[in-house]
Structure formats: structure tokens, C-alpha cells
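In this view, the complex is presented without one of its protein chains, the others remaining in place.
For chain A:
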Amino acid sequence: MSTSESDLLEEDRKLRVQINEKDLLCINGCGFYGTPQWGNRCSKCWRAHQIAEKRNIDYARNRTLLAFDRFEEKRKLSSDSRSLTLRNIIKKSPSMFTSSESTSELRASPNGTPSRHGRALSPDSSSARVAFTDWLVGNVPTPVVQEVTKMTKFAEHKIHEFDIAADDMSELVQNFYQHLNDRLNHNKFFQNQESVEVQSVMEEVERYLSVVTYNRLFCPTADEEVGDLSLQERIRSLNWVTAGFLETKLDFKRAAVRDSLDEALTECLSINSPRKIDEKLGCIVRCCHRIFDALRNSAAPTSADEFLPVLIYILLKGNPPLLMSNVKYISRYALPHRIMSGESGYFFTNLSCALQFVQDMNHDSLKMAQTEFEAYTSGQIQPPPSAANCGCNQAIASMEQSLSHLEKLELEQKKLADEMEALGKTVAKMEEEIESSYGFLDDYPTKELQDLLEKVDEEEKKTFQVCNLTAQFQKKKNEAPSQVPNNDAVESQGPKEQ
């Protein structure tokens, strides 16, 4: 028994020794020790593992946003055709772009759908087509409707057909806009002041094209997909950068400021829902307006110097998926005026600036030592918590809210207690007053009164007995034939007593 026990102990020791020797090493075989909490990895491999895992999550989410089948198609497309530059496409098959077959097909039926090449229309596309046609019919004369429709559908068709780099495609689309714009400007119809403006027609064309060519033009290659992923990763590694580091003038103590920032975040994240370029720009504009609200509510200036840092902060906090693709899509295919002028142009430009800043961010831009910046970015150290750091941290925000509620409650309670105390004092004082001014009531009822009352009581009893006797006497008298005169009072009391 004692031998087997010591054997076991020996086993145990061996086991432990073995664990120490081998199994505590990082499972990646890098030679460092691992830790169970880190899946038996060393800290370095654990970080790498986490990054890979998060990348997979991003990847899956982005893929859902882009729709899976299209994604596969695109991967194939980009790996097959990377060597096909614009020039050798032209050399290989010059007829590809002036294919007489497709041209004549389209010419034969200007209003027909070019979907005969195997592309089924999505519900989005067909409703965009209806809206486009309805708008044209409602606003311009038939020849213009036909011309615009024909040219736009030709362009749509070619966009799906051409297999060229995105920047070249962008140039083609912009040239198409320019060409159509010039043609319409020369049209007599638009020279009339009362007519709808050429720009409005162009906007409808852009709206239509951005829906029906979305799958082809938005994030067109796996390379751009990877660009989005690495931006997301980059932003994640910068999640320690707080509003404080960016020197914003946001006042996180105010609930209205936090609310505006949350709304700005929501708007920023919603950029992936619409396909239409103007609607995407609308998300950006609304996001920026909420940022201005936040600045106003912080009593900060609403100038460019204050605005840009907050926009950068929003990007870092929101880490919107496919942001890079959205920015590229807009800058490639938007009508120039949308991104060059007006409010949408200004805000889009600022978003591009913020994006650039995030990509280039280093210790210099945050005014800190390089080692410090790197330590934060690699997760070795955490920034000190402060009110500004956790502005958008909902838990802390709601805790702060609860605390302020509690404070208010405490105040109310104290007020109530004070009032009660005051009331108590008043009551005591009144009691005293009453006592002093109505002190004689202490002797009530007086001895004389009590004697008097007793006397009255006795008198009453006597009277009652007398009355009773009288009543009995009368009753007997009634039973006898001759009667004495009636006595009302005695008689009415009589039967009740019985």
C-alpha cells in the first residue's frame, strides 16, 4: 500500500516534470513558453492568432455584405485577369468593344433590356430601371427619353462586358458622363429656362447606373477586398487612440454629446446599405452633421480644425466594414459635382482625409514617443482610462447616467428628510402653543361638572323608572273597561321598551 502510494507520487512528479519540459512550450513550436489562457501559445503567437481570427470574422462579414456568389466570381476574375492590361485586351480582340452584333441588337430595340447575355436582373435593378424610365418620361420629351435611355443602356451593357482595371473603368464612365452631359447641353429642350436641368438628368443616369452595375463596380477585385480587411485590421490596432489623443474638444460628460456621436457612428456604418452613390453620400453627410451637433453641444468651435479630428475619432471607433471600397466606388463613379462641390463634396473630401490620416497615423501625428506608440499599437500597454477615453463605452456611459440619477435621488431624499424634520419641528411647536394657550382644558371635565352629570344621570334613571311604572299602570288600566285619558309620551316609549 505504502509502496503503491509512493509509486503514484513518483508518477505524479514525473508527469509534472514532463509537463514542465515539453507541454508548456508554445504550440507553434517557436521555442517560447505558452500559457493555457492563450491556447498554449506564447504571447506573440497568441496575438498573431487573434489577429488571424478577427481577420476571418471581418472577411466573413464583408463577404456577406458583398454577397457570396459574386465574391467567388470576382476572385476568379481577378486572379485570371491580372495580367490582362488595358493595352493587351485591345490588341487581343479589338472587335470586342465594337462588337457589331451587340450594337445591332441594342439598336434594334433601344428600350429592350440588355440582359440577354445571361444576366438576370435583381429586384433592385429592375425597380431602378422602372424608376429611371418613369422619371425620364415624366420630365423630358420622348426623343430625349429615347436618347438618354439608349446611351445609358449601351454604357451599362459595356460596363458589364469590359474586363478592365477599375481606374480605367472609372475613366470610361466619367467620359461617358461628360459626353452625355455635352450632348444634352446642346439639345434645344434644355435651353429653355423652364425645362428640367441637364444636371438633374445626369443625376438620374448616375443613380440608375450605380444600382445596375453595382455588383460589377463595387469592390471589383479580391485585392481591393484585402485592402478593406487590412484597413479594418489597422483600425483595430489603433483602437487605443482616444478622443484625448486626437485633441478633440468633445465634452463626453454631456449625454447629448455622447448621443450625437452614437448617431454619427450609426450613420457612418450605414454606408453599406444603399447602392446609389447619392444615398451613400447622404450617409456621410448625415454622419458629419451629427459630428457638428456633438461639437456644438460641447460648446466647441465648429471649424475645420475641430471637425476633422472628430471624424477621425468616429472612424476609429466605428471601424466600418468595406469603407475603403465605398470611398473608392464613390470617387470613381460619382458625378464630378457631387464630390467636388457642395456639402457632400466637402464632407466626402474630409472623409477621404480622415481615412488617409488613419492609414498614415504614427507617433508623430499623435505627438508621442515612437516606443510608446508602438507599445500601444502592439497591445503591450493600455492607455490610461479617462472620461474622454470611454465616451462611447456604453456600459460606462450608462453607469455615469445611473450615478447622476443616484446623485439626484440622494439630493431629493435629503430634501425630503429636511422637510420632514422641519415638519416635525413645526408640529412640536404647535403642540406647545396649543398647550400654553388652551392649558385650562387639562382640568376638563371639572369636579362640579362631573357631579352635575352624575346627578343628571340619576335623575334620568329615576324619571325612567317612574315612567315605566306609569306605563304598566296604564296598561292594566286599559285592559279594564273604563279608561284614563291618554298620555302620548309614555305610550310611545312603552312598546319600544318591551
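Note that contacts are C-beta pairs under 8 Å (C-beta built on N, C-alpha and C of every residue); 3 or more make two chains touch, one makes a residue touch a chain; residues count from 1.
The criterion applied here is as follows: contacts and distances are computed from a predicted model.
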"NEDD8-activating enzyme E1 catalytic subunit", "Phosphatidylinositol-glycan biosynthesis class F protein", "E3 ubiquitin-protein ligase parkin" or "Ras-related protein Rab-21" - which is the UniProt name of the missing chain:
"Ras-related protein Rab-21"
Chain not shown: contacting residue from A:158, A:258 or A:328:
A:158
From the list A:349, A:398, A:413 or A:472, which touches the chain that is not on show?
A:349
Contact residue for the chain not shown (choose from A:250, A:281, A:308 or A:322)
A:308
Using the touch definition from the top, which of A:63, A:150 or A:286 touches the missing chain?
A:150
In the full complex, which residues of chain A touch the absent chain?
86, 89-90, 94, 97-98, 103, 106-107, 147, 150-151, 154-155, 158-159, 162, 164, 168, 171-176, 178-179, 181-182, 197-199, 292, 296, 299-305, 307-309, 336-337, 340-343, 345-347, 349, 352-353, 356-357, 360, 364-365, 367
